[in-house]
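Missing here is one protein chain; the remaining ones are kept as they sit in the complex.
Now for chain A:
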Amino acid sequence: MNVAQPLELLVNGQLHTLAVLPTTSLLHVLRNDLRLNGPKYGCGLGECGACTVLIGDRAARACCTPVSQVGVLPVTTLEGLEQDGVLDEVQRAFVQEQAAQCGYCLNGMIMTIRAALNQGCVKSFEDAKQALRFNLCRCGTHVEILRAACLACGVMLDDAS
């Protein structure tokens, strides 16, 4: 169990073979071994969402996902949303709505909305808030983030926000 084992990981369409402990967090592997810096370390406890990536097409908190839990599913990071220089619709919405101050939480917001969109979970402004209820932002960028989420998901903003 506690010895480094060769492990195959499909990330952003590329297959990597790594020798790491199966208990290593996916976040460390992505950031340190694959130098993908989109996902951020925020709490390491699954509380803030800063580290979110997609495993399959769902949002996973990479900080507390041991790399062994990925199994055969593909991993997509913020970097992998962009295809041939064309931004994903969620990324575009965030740029358009200027939805960042420091932007440290941005990865989590974008990836969470991407996953919610994949599952068709955001049908209203309220749904957008609910989808993001476990993502923390300390700068108070919530208004712009919700605008971006609504734009990306094609739902109407609550008028007074």
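As a convention for this text, contacts are C-beta pairs under 8 Å (C-beta built on N, C-alpha and C of every residue); 3 or more make two chains touch, one makes a residue touch a chain; residues count from 1.
The criterion applied here is as follows: contacts and distances are computed from a predicted model.
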| item | value |
| --- | --- |
| The complex's invisible chain, by UniProt name, from "Sulfate adenylyltransferase subunit 2", "ABC transporter ATP-binding protein", "Putative ABC transport system permease protein" or "Aldehyde dehydrogenase cytochrome c subunit" | "Aldehyde dehydrogenase cytochrome c subunit" |
| Where the unshown chain meets chain A, residue by residue | 1-2, 4, 20-21, 23-25, 28, 31-32, 35-38, 40-50, 54-56, 58-61, 63-66, 68-73, 77-79, 81-82, 87, 91, 94-95, 98-107, 110, 112, 115-116, 118-119, 121, 128-144, 146, 158, 160-161 |
